[in-house]
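Up next is chain A:
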Amino acid sequence: MPELPLLKVNNLKVEFTTDRSKILAVDGIDIRLTRGKTLGLVGESGCGKSVTALAIMGLLPRHASISGEVLFKDQDLLKLKKRDMAKIRGNQISMIFQEPMTSLNPVFNVEYQMAEVFKLHRGKSGKEVRPEIVELLRTVGIPNPERRMKDFPHQLSGGMRQRVMIAMAMACEPDILIADEPTTALDVTIQAQILELMNDLQRVHDTGLLMITHDLGVIAQVAENVAVMYAGHIMEHSSVHEIFSDPLHPYTRGLLKTIPRIASKTERLEEIKGTVPHMSKVPPGCRFHDRCIERLARCSQETPPVSQVSGRTVRCWLY
Partner candidate 1 sequence: MALYKYFIKRLVLTLPTLLGVSIIVFLLIHMIPGDPVDIMLGDRVTDAAKLALEERLGLNQPLHIQYWNWFSNAVRGDFGISIRSNQPVIEEIMRRLPATVELTVVALLIAVVFGILFGVSAARYRNTAIDYSTIGFSLLGVSIPIFWLGMMLIFFFSVILGWLPVSGRLAMGISIPQMTGLYLVDALIAGKISAFWGALKHLILPAFSLATVSLALIVRVTRSSMLDILSEDYIRTARAKGVRERKVIYTHALKNAMIPVVTVIGLQLAKLMGGAILTETVFSWPGIGRLLVTAIGVRDYPVVQGVVFFVAFAFIAINIVVDLFYAYLDPRIRYD
Partner candidate 2 sequence: MNSEFKQVIRVYKRNKLAVVAFFIAIILMVLAVIGPYLAPYDPVEINLQLRFEPGFWEGNTDHLLGTDNLGRDIFSRILYGTGISLKVGYAVIAITAVVGLFIGLVSGYFGGAVDIVIMRFIDILLAFPPLLLALVIAATLGTGIEKAMLAIAIIYIPSLARIVRGSVLTVKEMPYVEASRAMGAGKFWIIVGHVLPNVLTPVIVYLTLLLGDAILYTAALGFLGVGIDPTTPEWGAMLSSGKDFLILGKWWITVFPGVMIFLAVLSFNLFGDGLREAVDSKLRL
């Protein structure tokens, strides 16, 4: 029996209003996140995946208007007051970001920044949590934690900073961890270590992980389910096996083709012709139609709805 989802996002729309224009960055997407499982949210830059994550966390700026539902434990997070949402952040839902080099406050040491999470959500004092912090740092693989926690961020490498971020995020054993391109700014070898760390932690704490990335390799390594996002729409939502073995949406197929294979003999790298549209100038009909090689006449006129295909969902007129 399939588990009840921990997080249900229904028809989420996010619109940014600037002096000049309104931009609909996310236009009606649905997401399901299950305990202990990982959902990979894939897409190129500008497709709206980070905005989605920030919307769930309630971290969007004032000039953003959000509609839809974000259901977590029978509560619609979008309807919560700021103070109540703050109690959930870092506590039941945590997030880590892409740039470890700038994500830690340079004027406070590691111990202070980690102790803060405990003080906020568990009400403990600085002295009480010290052993917990040491243990946490050791778990994420930081050598000599008792000494390193007195360090300031600029004394740590990028990989170590990201480990500290993960430690902070997992400190209160959250139900959900959202990771927005956590390894993009790191070296490939460190990348593998960080992903493995996240996998381990997830297993131990049974956390639901929302992994946002543009890298299909990362998806292959950590995700059970995948949602492919393009220009504010979710184009395809399947299990990871199905995505790789039998991709339905032309965009997904195009993405898979662009992965260079060392064994193949072709000389030119594959590409998807055209560029991602700016969200203020979205093409009519299906948003991908101008770059789609399997385009039908209908595709440029009507936007395809989300349709079910043997347990998966796709937004495409081919189905």
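Candidate entries met the following condition: all candidates are chains of the complex that A comes from, given by their letters.
Here, a residue touches a chain if its C-beta (ideal position, glycine included) is under 8 Å from a C-beta of that chain, and two chains touch if they have at least 3 such contacts; residues count from 1.
Note that the coordinates shown come from a computational prediction; the quantities given were computed from them, not determined experimentally.
This complex places chain A in touch with one candidate out of 1 or 2, and it is 1.
Per the touch definition, chain A reaches candidate 1 in the complex via residues 57, 59, 82-83, 86-91, 94-95, 97, 99, 102-109, 116-117, 120-121, 152, 154-155, 165, 168.
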